[in-house]
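The structure appears right after this line, and notes come after that.
All protein chains of the complex are present and in place, except for one that has been dropped.
Moving on, here comes chain A:
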Amino acid sequence: MNKQEYLALLRFYSQQLSPEVQSDLLSEVEAHFIYGEQQGKTEEQIAEELGDPIEIAKETVGPSYKAPDLSAYQDNSNRTDESLNYSYLHPNYTNYSGYSEAEYPPQSSGLFKAKKSLFTLLSAFTLIVVGGGLLVSTGVAYFIDGPDEKVAASASVESILEDVDKQLEHLEDLGDLVSKEDIKDIVEASTSFAWDDEYSEFEGSHYEGVIKLGDSSKWKDLIIETDLGEVDIEFKQGDHNEIAWKAVTAPSVGERMEATQLKNDQITFELDESDMYANYQYSFVITLQDNYELRKLQLEQELGEINLHGGKFERVEIQMDNGILRASDISSGSMNVELENGSTEFERIDSPIKIESDNGEIKILETTKPVNIKLDLGSVSLEMKKPHNVDVKTNMGAIEIEVPQGAKGKYQAKSGLGEVEVPASYDDGTFRVNAKTDAGTIIIKE
């Protein structure tokens, strides 16, 4: 491996790092090459002595490291057509010193096959009416959040079954309703589906575009509707308003994206109609002038993943049928989420939050405004940064709420079946926390 290959690979493997940290790491390792060469070593020798770049990436990221799928890197680096290079999959490593000014932030590599199998899993699990929620949560965690999709695919039958066993132990009645053999069949069918498909061709084409909105914009609303795929949306500040997007998707959708523009005061991306089993990726980098506040951000998705970061809005509305929803560093007058199956991870959302979900895990960190959660099946974990009212209700699942140190709240917790652990409650507290579950433990702590 020569220097350029080594650095490209290191960059690919370390895409989970923030751009600053990554850039720092890369320049340090590049410097290592230069010093080594001064000692008369070849690039290959130095690469050898440095060791596997994935190890450096893994150690720098720490325990949360997720190895990106190398096949995505290889697929793309073998491609000769430059126009097909795409920052999702390939860092397009041409000029080392230029990467820090990369137009787009590093993207997480998509877990294409994993999501295909998730779709099958979800369809299969809807057959199991009662057990659906528990299994879907397990499936989602394994197939989207799994540390490595190959590992997930090969290890999943066993581990999901183990989890199913554990879940069933807790719910003996359910064990009578759902045969373990049925579950095993379904899990095996869906995971082998993922496995068989591993080497199949990636079906999307690459598209990109920029919608320039100048500095005095009539633009008020952004609406993005998708059926399948991963949607990454990042808002950042700049000296003008603009939407830069890239997509790997079906031609019909790509062409529609290219034609998308401001209508009245709305921009609407309609990304539906993609083929059933294709796994498409969309990335939006939206630049807003300082303090420019959008009136509405509306996201709708059927299956996949939404990653939302940054931005300032009057209101945010998200509707998702199946998948993973992650949002961070957002400021809004309100944030309403409707989710059927899937998990939610929020961090630093400066907005009142309202979530209604049929099932899935909900994790919210560093909240500052009132939170209202209604969940049929799944657990809730919430960490408050500032005292505010919280109402959480789940039909089945644990609730854990961490309130700020020394906050004097009025706490009400009720579990139909399960332990309740609540600190001293103040009747004249400055805020209230109501937590209710029909089955599951409730913990409120400082």
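Basically, a residue touches a chain if its C-beta (ideal position, glycine included) is under 8 Å from a C-beta of that chain, and two chains touch if they have at least 3 such contacts; residues count from 1.
The criterion applied here is as follows: contacts and distances are computed from a predicted model.
The unshown chain of the complex is recorded in UniProt as "PadR family transcriptional regulator", chosen from "Acetyl-CoA acetyltransferase", "Oxidoreductase", "PadR family transcriptional regulator" or "ATP phosphoribosyltransferase regulatory subunit". When the full complex is taken into account, the listed residue touching the unshown chain is A:52, out of A:52, A:272, A:314 or A:402.
On the side of chain A, touch with the chain left out of the figure occurs at residues 21, 24-25, 28-29, 31-32, 34-36, 38, 49-53, 55-56, 59-60.
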